[in-house]
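A quick write-up on the structure given underneath.
Heads up, one of the protein chains got dropped from this complex, but the rest are sitting where they should.
This part shows chain A:
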Amino acid sequence: MRSYLSDRMGAALLMAPLLLFLVVAYAWPFLGVVKWSFTLPTPGLGQYEALLTDDLVQSVFIRTLRIAAVVTVVSVAAAYAITVVWVRGTPAQRLIAEFCILVPFWISVLTRAFGWVALLSNRGLINTWLQAIGFTSEPLALVRNEFGVIVGMTHFLIPFAVFPLASAMRSLDDRVLLAARGLGSSRMRTFWTVFVPMTRSGIIGAAMIVFVFSLGFFVTPAILGGGRSVMIAELIYLRIFQSPDWGLGAAISVVLVLFVGALMALLFRYVRPKQLI
């Protein structure tokens, strides 16, 4: 009790630099962006009106949501499998899983995107092999389209889905699984009716993180989409740096931030922040 107050003050002091940084580097400039969205090129709600009517903007929004949804499902499913091995495997399996989870963090997003281009392009490794074994005569279109974007983004996001899942799986009481088997349930049935439902908070957390990250992806879709599969972040970039239309770019940014904020609020209704690490 003695140190309750001073602990709180200590915590506040320790967090102050981060808070200050967030205010100066994010909140303040973002207020400027909000202002642009209402004032450029002319004051009013014109940019938000354009958002609702512009076919291009809308198709990009829909594509972004679609890609984010597919990436979320694939990443969480793949991460689930890896995490089961990581948390519940033999020591050797755990080591391999841990390696697979951590190595991607050491390689820059740019390098990985170009790596996928090298693998997936028309004269890339995969198409060369497929043609060599006679699976196909023409190269398959694996990149510079949505497929390539989804592959690259999924690869990038799997490790982020692993941590909330691992946290949920670690907190699960082994005896409950033993109980299920003792009551006559096969391993398979125990997995689907007990293990998976009991890790529900981890699945929700992983899905939300991956989905929110996907919405703001820039480098990976820009490289692997080859300009044909533009997502929101790239659209904002184009509006601000190429066709100077700052007002529209700003309005899209504001909508994106509000949407992500709403998702995060929803997430924290179901999952405590601690469960995401």
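Assume a contact is a pair of C-beta atoms (placed from the backbone, for glycine too) under 8 Å apart; a residue touches a chain by one contact, two chains touch by 3 or more; residues count from 1.
Convention: contacts and distances are computed from a predicted model.
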item: From "Gas vesicle protein", "Putative spermidine/putrescine transport system ATP-binding protein", "N-methylglutamate dehydrogenase subunit B" or "Sarcosine oxidase subunit beta", the hidden chain's UniProt protein name; value: "Putative spermidine/putrescine transport system ATP-binding protein"
item: Contact with the hidden chain (one of A:Ala50, A:Val194, A:Val219 or A:Val257); value: A:Val194
item: Residue among A:Ala141, A:Leu178 or A:Ala262 that touches the chain left out of view; value: A:Leu178
item: Residues in chain A touching the chain absent from view; value: 173, 175-176, 178-187, 189, 193-194, 197-198, 200
